[in-house]
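Here the complex is missing one protein chain, while the rest keep their positions.
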Amino acid sequence: MAIETLISVDVNKKPDKQPVPLHNRWHPDVPAVKTVEPGAEFRIECLDWTGGQVKNDDSANDILNIDLNQVHYLSGPVAVKNAQPGDLLVVDILNIGPLENSQWGFTGIFAKENGGGFLTDYYPKACKAIWDFEGIYATSRHIDGVRFAGLTHPGLIGTAPSHELLKRWTKREQALIDTNPHRIPPLALPPEPKEALAGLMKDKERFGREGARTVAPRENGGNCDIKNLTRGSRAYFPVYVDGGNLSMGDLHFSQGDGEISFCGAIEMAGWLELKVDVIKNGMKQYGITSPIFETSPIEPHYYKHLVFEGISVDDKDKQYYLDAHIAYRRSILNAIEYLKKFGYTGEQAYIILSTAPVEGRINGITDIPNCCTTVSVPTEIFDFDLTPSKNGPTKKNRGDVARTT
Amino acid sequence: MAIETLISVDVNKKPDKQPVPLHNRWHPDVPAVKTVEPGAEFRIECLDWTGGQVKNDDSANDILNIDLNQVHYLSGPVAVKNAQPGDLLVVDILNIGPLENSQWGFTGIFAKENGGGFLTDYYPKACKAIWDFEGIYATSRHIDGVRFAGLTHPGLIGTAPSHELLKRWTKREQALIDTNPHRIPPLALPPEPKEALAGLMKDKERFGREGARTVAPRENGGNCDIKNLTRGSRAYFPVYVDGGNLSMGDLHFSQGDGEISFCGAIEMAGWLELKVDVIKNGMKQYGITSPIFETSPIEPHYYKHLVFEGISVDDKDKQYYLDAHIAYRRSILNAIEYLKKFGYTGEQAYIILSTAPVEGRINGITDIPNCCTTVSVPTEIFDFDLTPSKNGPTKKNRGDVARTT
Amino acid sequence: MAIETLISVDVNKKPDKQPVPLHNRWHPDVPAVKTVEPGAEFRIECLDWTGGQVKNDDSANDILNIDLNQVHYLSGPVAVKNAQPGDLLVVDILNIGPLENSQWGFTGIFAKENGGGFLTDYYPKACKAIWDFEGIYATSRHIDGVRFAGLTHPGLIGTAPSHELLKRWTKREQALIDTNPHRIPPLALPPEPKEALAGLMKDKERFGREGARTVAPRENGGNCDIKNLTRGSRAYFPVYVDGGNLSMGDLHFSQGDGEISFCGAIEMAGWLELKVDVIKNGMKQYGITSPIFETSPIEPHYYKHLVFEGISVDDKDKQYYLDAHIAYRRSILNAIEYLKKFGYTGEQAYIILSTAPVEGRINGITDIPNCCTTVSVPTEIFDFDLTPSKNGPTKKNRGDVARTT
Partner (left out) sequence: MAIETLISVDVNKKPDKQPVPLHNRWHPDVPAVKTVEPGAEFRIECLDWTGGQVKNDDSANDILNIDLNQVHYLSGPVAVKNAQPGDLLVVDILNIGPLENSQWGFTGIFAKENGGGFLTDYYPKACKAIWDFEGIYATSRHIDGVRFAGLTHPGLIGTAPSHELLKRWTKREQALIDTNPHRIPPLALPPEPKEALAGLMKDKERFGREGARTVAPRENGGNCDIKNLTRGSRAYFPVYVDGGNLSMGDLHFSQGDGEISFCGAIEMAGWLELKVDVIKNGMKQYGITSPIFETSPIEPHYYKHLVFEGISVDDKDKQYYLDAHIAYRRSILNAIEYLKKFGYTGEQAYIILSTAPVEGRINGITDIPNCCTTVSVPTEIFDFDLTPSKNGPTKKNRGDVARTT
């Protein structure tokens, strides 16, 4: 009558000393650490994505010096009997939460030279915010006046790629890197043997040389950072290897659409309860080549959002053609300028938009030459009135993020 | 006790024969057709965006031959006393609906040579669907099995630009056009005297020569195509000229995020009830340079969405760098392939995603090199079960769109 | 392409001078004023339930002197071809709204001697509030600080009773009256020839003598005052006579659960758009002896409710056995006392709870001897913070209702 914990973690131990071996690259030859029947329910624990590199303190030095070769530490793979290439792996996210002895999380803005982020040209320096969890709610001692219900989800979950798929990934991403190989931050991350952790795979050299980095989401799911893949949702993953081989990590207590500051969710160590099943030959039957999912009935519902528009013109008035990336950056920058009028620093505002359940939408993608995007901020998460009024904004000191020392 | 209709239209007359003159370009010198006090409530009627070029029939020839120089026909401007540059114009969308004698709308996929759309490389031929309105619901004789509550909104609403702003628009858009001036479809639309309709502006030659085209959304709002700017919402527009000079048109009975087929909403002739007010010096007080708005408490709520992921890799496996446009196209194409398994033609599926209240989200925009986007389809709008099952999809003939003859 | 108006009303004419005859009693022999096909869509206009007795002014004398023999003025009946006793009449509430030239409504607290209400022992005097409609929103010059989206619905809609059913109604209600025939207000309303309006029924004497009063909801639907039967919902009515013979009236711009002040919704003259269909033999197939309905996707959604508990102990500390009526009265009284701390008069608070989209729930009905009920008040409808805080409530003058003179 208790749910079985298939994989445990110990936050007081290094990632390579965990009770069940973790891995941090995608590779078809990583053996499953556990095998379950279709219909099985079980619990999986995960370290935070950095494996404990970031501390619950008031200095951002750990963010500045973070070793990104390590990320993301994944629990798994879990194999499901009878799952074969071409099938769909049905994964119910039954529940999710922080580890009981670790009721906190962190958000980082990475330095431009070490990771960067969506606004790295505007906010190039490392800083961070620590969040405390109060049941379903999060608050931060580094950001006053905001409290919200988390839309808790795994930032990263996916099936193992086939050899063929892995080769395609490596090839196409290298082609992009080759267009500007010395860019900072880089355009993409090639395989990197340093700090590669191979799980149960014996040939660690090949794992490090071939394994795909985990930062990018791909056809197997992976680091999709979809906030709505929350407790109560059901995902369908393409199966590329026997058993499906599901891995997961990068748990987020909450995140805004875009996860804009890159280490941009409320990152935490935690657990997932999953139920798995198989739809035979589902990829072909349903024409599926990327994961799909069904939403949950218990997403937080807010009454009112304040919505900021953005168009695909940059801040030097350069016009782009239907560029949703540029437009969304404008939406975000517009929202940050607005929040600053209430007393937040730019970094605080950046982190609020990165972590709270804000919605980032592509509203018009055909009105040449301007893409129109919006970012929608739920007003109820603030303990003051965020909407415009004839009295002007209520500006006050709202603390600050942790900086480097 | 009755709300005053400031501007009427007659759908049986040509756009240039309307009782109150319309306009179809943005220009600071178009005089207001009406002036109201702050706090005023009033009703405005609008033609459909094409001015009646599309008919309620079963041939797409009108779509094929549409004259895009004419669009969008706008009602207004309405000036608000005391509104001055630097202020915010507060606009409550109190209500909105189709004209009583025009309970239908249309959606077009434009030909690649005449308008195009988000998937014009995949669906280059003109076609259309006609929708019938049943109160808050829409159904189409050209698309079986789908019925939904409209998220009715003005596709286009905005304040008049200043001369300075107009010049910036013209300059930056021409610079884009100059990078590929003969592209089909074009990168942007330069001023075009042909079919320009100047409202009350006397110097029609200058209007046509200088007036900005209405297709692009810009810093004044305009053609933002934001479905959530629906009845019950409140918008705040920057004021760039005395009176603010609010114009509007392109009413949509419903639209999905992205308005992907370009003539992609359920386009209709209709009316708006508005209430206006002014926040003095609001642009500076709140740091606002683009419109913002507050959402409505009566957006339709659906229980479950089926969500399709997309990444910034095109269908030739070319990798793009955090390109939300490419990713969203993949999300849409994935959704279309799925819908086809239930018997829809590609064009039907394209139109469903363009018109139903689907949500298009930017989920991860920092996970190099892949942007992850999703399109979320409410499952309750279909009269069959859209979710995957072990039995496979229920495929049947679901009619077809209107084609050219 | 326009929806047909089957029944028009003229608010400037008396109820008995309307273009299509109205009726104000239930009787099987009232002939249908219109007959439609299954699948038909049409529009029906209705007077307010009192037929125009209440004026848009600042005196409650009209409420004091109201003639309740007249109510409710109903439009109809509309017959549906092929509908026969035992069938279910499917009625889509496609849309609903106030008449265009009548953008206001009223709420009355009736005098104890002439109508009464849920709290008539606490608030025995006549008073009223006038509401102005701003699109989907209502505000009142008699109640400051509150504005809400209406959950607009027909307070009264139902099919005609059979002769047999009518006799049962008369018999059982008379039996109740006989237990205390001189009570003020009365326990129930027997047939009353005075002011009876018979529609197209020729034998007006019999109509007045036999016709069931419209105040009570019954097995045919009728005056159910269910706020969630709003635009977008679909109802299923038992059919008791050939054609079903659907009548309706008592349109409400908004109402709280319970409609506690009796004339307790925002009463208005308005229109309905309906679509009708028939499920043959549906009563038996589905075991239905009272109406059922499906809710709408566009009910207003609020983020937070403040909820007031009540138990079945009256204010003299008398204990009742699982009495939901007593418990709900306590919930309401508790909410009124709370609202008074913010500056509302008791009558204002009573009317807010009667009109705003508050939810009245039976929470525990088995915990002997106390029934527990709650009334839930959406906090976003107030322009101040309604929740408790360490600073105490913000008390200020919030105007007052209209009183008798």
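All chains are identified by letter, namely A, B and C, in their written order; residue positions are counted from 1 within each chain.
In this section, a contact is a pair of C-beta atoms (placed from the backbone, for glycine too) under 8 Å apart; a residue touches a chain by one contact, two chains touch by 3 or more.
Computed from a prediction, not measured in an experiment: that's the story for all the values here.
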Listed residues C:209, C:305 or C:403, member touching the removed chain: C:305
Which residue of A:102, A:245, A:312 or A:373 touches the chain not shown here: A:102
Omitted-chain contact residue, chosen from C:29, C:62, C:210 or C:323: C:323
Residue numbers in chain A that touch the chain omitted from display: 1-3, 41, 56, 92-95, 100-104, 134-137, 149, 231-232, 273, 275, 296-302, 380
Touch residues of chain B, complete complex, unshown partner: 301-304, 380
Missing-chain contacts mapped onto chain C: 88, 90, 116-118, 168, 172-173, 175-176, 185-189, 215-219, 221, 223-228, 236, 257-262, 264, 279-280, 282, 285-295, 297, 303-311, 313, 317-325, 328, 330, 334, 337-338, 340-341, 359-374, 376, 379, 387-390, 392-393
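We adopt the following convention: only the chains that are shown with their structure count from here on.
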Averaged-CA centre spacing for the pair chain B and chain A, given as whole angstrom: 31
Approximate Å spacing (C-alpha centroids) for the pair chain A, chain C: 50
Overlap residues in chain B, where contacts from two or more other chains coincide: 297
